[in-house]
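Of the protein chains in this complex, one is absent; all others appear in place.
After this line comes chain A, so read on.
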Amino acid sequence: MKFCTVKQYFDDENNNNVTNGIATTVIPLPNKHLKIKANNKEMEQYEQELLRNVMPQELTKLILAANYLNFKEALDFFCRTVANAIQNKSVDYVRKFFGLESDFEPGEEEKLCKEFAWSFEGVDED
């Protein structure tokens, strides 16, 4: 692993954004990844555990860390985990997940929903 990049990351983020939790999750990742790289089923289970135990904002931190460290496999993995978490969920659920608020003009949102009506079929209610 790129130790100098890692050290730099922790020095940079010294204010408060890096917690021990992140370090212990991201750093061992290369080894775990290498071990289970070939094993889709185990990665699936790891992903389920991650989703169960880790809050959305922690997941974001992991994504940002993986991005900064230029660790493509981890980045793809965490992004895919987020994608799976929001799949087939209602717009409200996804907004809550990302902490978004609708900033559309009144009527703009309805227009969009109508334009893409076909994509809204078969969605989970919360």
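For the reader, a short list of remarks on this structure follows.
Note that a residue touches a chain if its C-beta (ideal position, glycine included) is under 8 Å from a C-beta of that chain, and two chains touch if they have at least 3 such contacts; residues count from 1.
Rule of thumb we're sticking to: contacts and distances are computed from a predicted model.
When the unshown chain is looked up in UniProt, the name that turns up among "2Fe-2S ferredoxin-type domain-containing protein", "hydroxymethylglutaryl-CoA lyase", "F-box domain-containing protein" or "Response regulatory domain-containing protein" is "F-box domain-containing protein".
Interface residues of chain A facing the missing partner chain: 38-39, 41, 56-57, 60-61, 63-64, 67, 75-76, 79-80, 82-84, 86-88, 91, 94-95, 97-104, 109, 112-113, 116, 118-121, 123.
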